[in-house]
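FYI, not all chains are in this one, though none of them got moved.
Chain lettering (A, B and C) follows the sequence in which the chains are written, and residue indices restart at 1 in each chain.
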Amino acid sequence: MSKHFRNIGSKAGMVPGTLIHIGERTTEKIKITRFVYNDKIMEEDILEEHQDFLPDERENAVTWINLNAIHEPELIGKIGESLDLHLLTLEDILNTGQRPKMEDFEEYIYIVIKMLTFNETESQVDVEQISVILGKNYVISFQEKEGDVFDEIRDRIRLNKGKIRKKGPDYLLYTMLDAIVDNYFLLLEKFGEKLEFMEENLVLKPEPETLREIYKQKRELIYLRKSIWPLRELISNLDKYHSTLIKKDTYIYLRDVYDHSYQVQETVETFRDMVSGMLDIYLSSVSNKMNEIMKILTIFAAIFIPLTFLAGVYGMNFKYLPELNWKWAYPVWWGISLLLISGMLFYFRRKNWL
Amino acid sequence: MSKHFRNIGSKAGMVPGTLIHIGERTTEKIKITRFVYNDKIMEEDILEEHQDFLPDERENAVTWINLNAIHEPELIGKIGESLDLHLLTLEDILNTGQRPKMEDFEEYIYIVIKMLTFNETESQVDVEQISVILGKNYVISFQEKEGDVFDEIRDRIRLNKGKIRKKGPDYLLYTMLDAIVDNYFLLLEKFGEKLEFMEENLVLKPEPETLREIYKQKRELIYLRKSIWPLRELISNLDKYHSTLIKKDTYIYLRDVYDHSYQVQETVETFRDMVSGMLDIYLSSVSNKMNEIMKILTIFAAIFIPLTFLAGVYGMNFKYLPELNWKWAYPVWWGISLLLISGMLFYFRRKNWL
Amino acid sequence: MSKHFRNIGSKAGMVPGTLIHIGERTTEKIKITRFVYNDKIMEEDILEEHQDFLPDERENAVTWINLNAIHEPELIGKIGESLDLHLLTLEDILNTGQRPKMEDFEEYIYIVIKMLTFNETESQVDVEQISVILGKNYVISFQEKEGDVFDEIRDRIRLNKGKIRKKGPDYLLYTMLDAIVDNYFLLLEKFGEKLEFMEENLVLKPEPETLREIYKQKRELIYLRKSIWPLRELISNLDKYHSTLIKKDTYIYLRDVYDHSYQVQETVETFRDMVSGMLDIYLSSVSNKMNEIMKILTIFAAIFIPLTFLAGVYGMNFKYLPELNWKWAYPVWWGISLLLISGMLFYFRRKNWL
């Protein structure tokens, strides 16, 4: 099974509510980083698994806990317990085959989103599921593996750049969504370059291989679309539910992310149009090539078949065949032949075949 | 008539409300199993047809009656009578050609859903209709034949695993829906494997047979889609009607099943895209093959037709044909011929035909 | 003009409200049958045109008047007058080119629906427009020609089978809709058989004729769809308007008809998918056939053209052509020729062309 359908069947037959990690397994220890900050303070440390995961209760303090992997269900379970998360939420965090969505559990909002990167070596899109929990005074994020697009955010918290330290956890959530969606643009840029490269190649040498490449990119786009499509709905739902967890002046920022996700989607649609255009060009170039081949065949046949016939005539052994004894018969025969050849060449040139 | 349209006409002209079994007939006796459970008690027995089908009235007790077949209209009628079910419900239970739906009769909710299994021998999808009635303190399920995906649920009831014994019949309904939908993922995994296998084959040897196979899978997908598509609506209706039969904290579980059914649907759509991609590749590979054939023809024709002409020239019987008497005419002729052949081969190689 | 567009222009330029019959004209006299029934009484008679058409006013009595043709505008006008029907309703009854719809005139509900039958001789769908008026205590139905699907209903009224005599005119309307929709299933079954037969034929011998047949069925499906598509909306409108003419417990029956009409529609869509699949198979089989032809041509050309050249070589009349005088030249020549033939045959077999 390719990555596109990974794990789709592995949960079947389980008790609902059982915590099982579904996804690529890594053996590394999970690294848990914690930021606690408000306007004045900023603390950053690495949590051990046995520590507790309660948010800092100082005034206006925002606690951001980030896990760089999710392959230890017990740990996820422990976090869920200390923050009073619903069992289904924990199940969803552990299952990496989710489609992007947001769920409002009143006490907290649960968001699943996909972080996408373009794998240049295999020219395909790599995907990592990010789960984010937004609570009253905390944000917890769960990633699938090391490496993310949040370093810029961490720097801003550390250095008190921008408004982030003056705002609540909802603003932190917004910056995270913004970072993920902005990263989509980078991905699309690389994807677009890939497509334009393919398009030029298509014109230079259309080969059966090319078709397979086009088809592969088409599938990547379907996959990309599947990951990005629900995003708009997700953000518009955040807007619609008017959860008390999101302050009023944050909505304007979410609307901005919404606009970006709209643009991302439109670009994906444009790419799909490009790919199907490439398919059309490929198919028609196959037909054109056939025409080329047929032309060559026809030119050779039309010129030499009549001449062969003419040569055959004077290869006959009839006793009474007067031309055979004529003196200038042979040169005249060549004259007629060359005339025929020129005539055919002229005809084909006029038809624009040569 | 294939399974896809089975029985569609056999009910026409009947009095509405007449109980007639429409579907594959089995001769076995219907097996009726009953579970009665709550937090403390758990009773499991097999009912005889003459017994009554009233739910257990002890406090918090949930009665789950399951029939493994529906070919005896009188029995269904009797059950309907004791539980006060609408005649149309009974009619629908007996007619296996229903599309998935839910109907709220206030006293009870009636749900029709399809249980799907992948028949590997015939590489097609087998379907079994499940009718479930959710009442105040009971669940009745009607299957088409022996064998289901509920064994896990039975074990959980027997062994008091998870929360099922602490919850009401609505939670039981949820676990049943969850089991059925989870099973779809298994089906899709197998279907996906089948498609990927076909896809590889397509690249290795495209044959007319392949087209028919693609087409067959396309139809299976149409059928699959027809069975799965209404599911989302069904569950979202359960959510919307706010029936008093479903407790508030069960809705969050139904939303989870809803998400899964969404994912199932998306996968089916992806499969459809795969299949139409395969069609494109097949058709274009037929064109490519034609090009191959034409190239071979053209190469042979372009090389040998001019040479045959040249041989014809010196096969002529003109009396005055000076070359015939030249000493080196024959080797020179061969030289010219070989030159022509090399020229053509060089030309075709440059055109990338060889 | 074919039946698909019959009469579309013949009404243009008329005064709106003028009663003119638009449709196939029959010369027979219109036969008017009347049922009057309630729980206890049941009267059936044939009305003369001069009689009045007022419904029976006894308690709970339902009057069902049925006309088997509509080619006498004066008669329709007279009926309209006695029952106080709107002029536009009468106009619609007389115009057989209506699309299925329902209109609520408060005092009565007007329904247009299509009765479809599969004409096996011409393998096409025949259509008959049925107009039904549901009043407070009566139902009037107008048909285009003799023969309908209501005989079962008549029997039920006569013999007091089922609930029909205990219910009002809205239930009668439901049974009529149910009979018409159930009849669609019969039609679809026959249509499906036709399609499956065509599909098998397609595989055995694809001919240009086949294409035309596919195309014809496609048009029949478009027509079928046009007749069936508005049905769902019609019934859902009946549900939505909450007319006082339809009792509350009848709605559950209408919902059942709605489900059936949904199923009908889905089957029509599946048929459309089948037909376009057949088109694909046809077109690709034409390409495959071309490949076949080209292969035969190429095999013959590739084998014999080089040999003809070789024969031509030794047909030349050069004076100094040493091979001509060799003793074993001729058998050796045949040896080389046969070697070439075998080589080509082997090559083509390896390419799977033979």
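Quick note on the criterion: a contact is a pair of C-beta atoms (placed from the backbone, for glycine too) under 8 Å apart; a residue touches a chain by one contact, two chains touch by 3 or more.
Being a predicted model, the structure only gives us computed values, none of them experimental.
Counting all copies of the one sequence in the full complex of this file gives 5, of which 3 are shown in place.
The criterion applied here is as follows: only the chains that are shown with their structure count from here on.
With contact taken as defined at the outset, there is no chain that touches chain A as well as chain B. For this pair, chain B with chain C, the centres built from the Cα atoms lie 27 Å apart.
If you average the Cα atoms of chain A and of chain C, the two centres end up 43 Å apart. The set of chain A residues touching two or more other chains comprises 315.
Those residues of chain C that touch chain B in the complex are listed here as 149, 152, 156, 161-163, 174-175, 178-179, 182-183, 185-186, 188-190, 192-193, 196, 203, 252-253, 255-256, 259, 262-263, 266-267, 270, 273-274, 277, 280-281, 284-285, 287-288, 290-291, 294-295, 297-298, 301-302, 305-306, 308-309, 312-313, 315-322.
Residues 1-2, 4-5, 8-9, 11-18, 86, 88, 91-92, 97-99, 101, 103, 105, 208, 211-212, 215, 218-219, 222-223, 226, 279, 282-283, 286-287, 289-290, 293-294, 296-297, 300-301, 304-305, 307-308, 311-312, 314-317, 321, 323-330, 333 of chain B are the ones that touch chain C when the two sit in their complex.
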